[in-house]
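Below is one structure, written out as structure tokens; the observations come after it.
Note that one protein chain of the assembly has been removed; the remaining protein chains are unaltered in position.
Note that the chains are named A, B and C in the order they appear, and that numbering of residues resets to 1 at the start of each chain.
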Amino acid sequence: MRTARVFRLSMAHPGDLSELDELIVRGTIKASDVAAIIGKTEGNGGVNDFTRGYFTQTLMALLSKHLGKPAAQLIREIPCVLSGGTEGVMSPHYSVFCIPETDATPTGAARLAIGTAFSAPLAAENVGRRAHVESVAATVRQAIANAGIERLEDVHFVQVKCPCVTVARAAAAIAAGKTPLTNDPNKSMAFARAAGAFGVALGLGEIKAGDFTDASLLSDFAVQSPRASISSGVEVESNEVVVLGNSSHWAGDLRIAHRPMADALDIGAIVDVLADLGIAAAPQVSAADLTRISSILVKCEPDRRGNVRGHRHTMLDDTDINAQRHIRGAVAGLVAGVIGDGRIFVSGGAEHQGPDGGGLIAVIAAQSGGD
Amino acid sequence: MRTARVFRLSMAHPGDLSELDELIVRGTIKASDVAAIIGKTEGNGGVNDFTRGYFTQTLMALLSKHLGKPAAQLIREIPCVLSGGTEGVMSPHYSVFCIPETDATPTGAARLAIGTAFSAPLAAENVGRRAHVESVAATVRQAIANAGIERLEDVHFVQVKCPCVTVARAAAAIAAGKTPLTNDPNKSMAFARAAGAFGVALGLGEIKAGDFTDASLLSDFAVQSPRASISSGVEVESNEVVVLGNSSHWAGDLRIAHRPMADALDIGAIVDVLADLGIAAAPQVSAADLTRISSILVKCEPDRRGNVRGHRHTMLDDTDINAQRHIRGAVAGLVAGVIGDGRIFVSGGAEHQGPDGGGLIAVIAAQSGGD
Amino acid sequence: MRTARVFRLSMAHPGDLSELDELIVRGTIKASDVAAIIGKTEGNGGVNDFTRGYFTQTLMALLSKHLGKPAAQLIREIPCVLSGGTEGVMSPHYSVFCIPETDATPTGAARLAIGTAFSAPLAAENVGRRAHVESVAATVRQAIANAGIERLEDVHFVQVKCPCVTVARAAAAIAAGKTPLTNDPNKSMAFARAAGAFGVALGLGEIKAGDFTDASLLSDFAVQSPRASISSGVEVESNEVVVLGNSSHWAGDLRIAHRPMADALDIGAIVDVLADLGIAAAPQVSAADLTRISSILVKCEPDRRGNVRGHRHTMLDDTDINAQRHIRGAVAGLVAGVIGDGRIFVSGGAEHQGPDGGGLIAVIAAQSGGD
Partner (left out) sequence: MRTARVFRLSMAHPGDLSELDELIVRGTIKASDVAAIIGKTEGNGGVNDFTRGYFTQTLMALLSKHLGKPAAQLIREIPCVLSGGTEGVMSPHYSVFCIPETDATPTGAARLAIGTAFSAPLAAENVGRRAHVESVAATVRQAIANAGIERLEDVHFVQVKCPCVTVARAAAAIAAGKTPLTNDPNKSMAFARAAGAFGVALGLGEIKAGDFTDASLLSDFAVQSPRASISSGVEVESNEVVVLGNSSHWAGDLRIAHRPMADALDIGAIVDVLADLGIAAAPQVSAADLTRISSILVKCEPDRRGNVRGHRHTMLDDTDINAQRHIRGAVAGLVAGVIGDGRIFVSGGAEHQGPDGGGLIAVIAAQSGGD
């Protein structure tokens, strides 16, 4: 029987995987059990944030050493999703999702289930369009099947890493007679994130195929999934998906829950998602309960209308600090204050991922004691 | 009988005082009743933040127009304390503290009392030394007397604006045979803030004259006052003090309370200071109670030891974003989330102002309905 | 007979106009002779750069004091064009363009001539469209007439400040049944700058009315004027124009010359424009010739294709430093090195102002001795 285990590890810098190395060397983690990594590195989170590439290169070299497989192959098998930017009280860290086979017997309780899947490479002209949405949706369903989750409502968090168009890919597509949506990588990334969110919503049955057109992406913000967490980058060519949910086919004592966040001040969502897992925050999680928490996953967005609850914010017009850095720092300050810990994953770029101007929060916690 | 009133107003940009102008024109505020201004402007909060000067120039021109007094005189009579930096969810705003005479009769209840005082100009060679501490302490006591607050424990927040040494002032002092502590304005500002905090602690009787030496400043962080909020700038030559407390000699229905914050995650302090004023945050202040709140005043500091509750933060080593901008954004995210409003004053540079690595929070709220 | 005089003055901060005040008090400058100001302030040069507003407010209050006219009127009569951002070796300064009447007699030599003009307020729906281009062109011709410059080739520099659309103006236009080009102020600013550049080109006869359509703006970069320097801002409602050229109807000993800059490495253009004025730079302007120089005016732009002379630059993908700050610092380093002085006006946002990926340089210098 499969058991999901999550190890939240700290790093001294983006190339520091020593804690994972030590756990593998000591035998606590079996390298072949590593299914996915989700982490925060201390870059700026923008196009020129190379801390993600540095971490990934180091990770794959480490796993390659332990598994005797080429890093170039591992990178296509193990999703490594990193968000740059540890503004304010956030602490650089990474969660290692492992799936050891254990001889536990089913208890009937629904426990954390993990599934991953990779789509076929996506053609440049499809990025940010319906074909992209459908590719993501199919890959999400495949990851759900891989996780053995039977009911869609038991899925609580879907992390997708989407390819986007580069200048070179766009040029090649045009030369082949195709018409990419845009040849601007930045615009392409935003459309790719939107396609990823629509794909999750479609894959989870939150919307239907007829509910949207290509023009809905980055335009109709009523379409959103509170379980979608999307990143996009030039370094991937297919959609990579990690599905997290609960299933009675899994052993262990971890469970996951999620809540949409209405806006950047929605402390209620944080308290509620903890309550879903039997953890009180009045006003802060107790030291004992804190040891039960394995991962905090948050998406957020600076309100594009320029105010929060009627009061003007200055994030969108700041030439000195990128708006995503502003919002990550603010929301992380709130979440870390309720949790009492800075090792939280707070990621920006939340278009169509939770309510417009808000986002979502998912928490993984042990149902008894700490992990 | 004096009544303290606080008007929290928004600005469209740092030169926008139109809301105050309108209230004066309409007669809601009498220009001669304006005793002090405390506000947040949308600059970077550093040496090259000119939004404070822009706001101050505009404010003094406005009051000059209404009062028929020269701006150059008003600037020496009305403390205008601005903190630059509205990171994250903070909304640019300013609180106008007014003291109208009313014909109310004493009720015995302690209500918000406001006192201001200006010291004599401080010699450059005294900045950041015992003479500076003593000058602040004396000015604080003068402001307390001005406020008519009888017991020191009824003082809850002391805002001080301290002069620092400029290259020119240091050179003049040296030419006169004096020895300034430093001729580096940035170092001087930090020592001036420390002297201000020690001065508040001394003025409030929290420490005694024998408890410290010049060497204690910026060194012995066990010395601190949870009621001191200090800023320092080249634009002032004397210590300017605003004391806020409660007194039964004042009418109105506002009260103030304060709490030290142990660290950047101390949500308990926020909930407690609200409870001191009879306001619940479970987890957030209700819409009805929100209308009772007049001002939120917070000081904070990136932990100089490089971690928060045992987990590494990256604020101090970030070459891209100043550490004070990081911590203001994080703490403001937490406070605004509990309050449900981004119009909060969160200021950095909190050396000796509350616990090391933490800071303090003060709240002014009406005891019945809104203001 | 009119004489053009240019005073290049330094400031200690964006609200420091003390050098101008002193010159007026001493009688060197007659306040009523001030025709225009062009300056560099030390903000970030972006949407949230308030150093421009702070300087303008201080300037207009100063002139109002000396002239006895309301500041609100002066701001509609005297163009004050500021560019934020003194990256690298640039020194904050402003050039005051004055037009005293003198009893000089014509010598036949062409000397610096200054003309200003203001258009009627521009309707929001016209911003960034042909009507905008035509309004600028007409205002440019009016300013040329005002300067008494007879031949279009004698115009060397046209500074235009264009209105753009704000969210509020766009909403009002839509409510009135009009269709603004965009309601995004940032996009509107870029289109307004493009319209300004097309307007200058049209006004100077560099292009004809049939040479372009609305779609050419920000798209056909072959259309450009090497004499156009455009800024755009929410604070103006009409197009403000300052024309600088040479005319035998003017006295004095100043002359102006200009050259297009092919790219950010075009040192040849700098040397050539100096040579046009009889000044050698081999490799640097001599101390004696340096005193002859009154103003250096430069526009530049980070190459939007991502490389300079075949080598990748990183300006456009930097999340930490705005691309315009990068290019201003680099080009200013080059120009200041050739001139030997950091008091140069280097402004970004040079769409259609000089060659694509480059820009332009104009220099004003005395033809004998210094000014």
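By our rule, contacts are C-beta pairs under 8 Å (C-beta built on N, C-alpha and C of every residue); 3 or more make two chains touch, one makes a residue touch a chain.
Keep in mind that what you see is a predicted model, and the values were worked out from it rather than measured.
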Could you tell me which of the visible chains the hidden chain touches? A, B, C
Contact partner of the left-out chain, one of C:207, C:230 or C:336: C:336
Among C:70, C:106, C:121 or C:283, single out the residue that touches the unshown chain. C:283
I'm checking contacts with the chain that's been left out. Which of B:12, B:25, B:47 or B:176 qualifies? B:47
Spell out, residue by residue, where the missing chain touches chain A. 13-15, 42-43, 48, 50-51, 53-54, 57-58, 61, 320
Positions on chain C contacted by the hidden chain, ascending: 10, 12, 42, 44, 86-93, 264-268, 270-271, 281-284, 307-309, 311-315, 320-321, 325-327, 329-334, 336-338, 340-343
To test your reading of the contact rule: which positions on chain B touch the chain that is missing from view? 44-49, 167, 306, 314, 317-320, 322, 325
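By definition in this document, only the chains that are shown with their structure count from here on.
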Both chain B and chain C are touched by which chains? A
Measuring between Cα centroids, what's the chain most distant from chain C? A
Would the interface of chain A with chain C count as same or different, where same needs over half of all numbers used to appear in both copies? same
Could you please state the distance in Å, as a whole number, between where the Cα atoms of chain A are centred and where those of chain B are centred? 40
Could you put a whole-Å number on the gap between the CA centroids of chain A and chain C? 47
Going through chain A residue by residue, note those that touch at least 2 other chains and give them in order. 44, 314, 320, 325
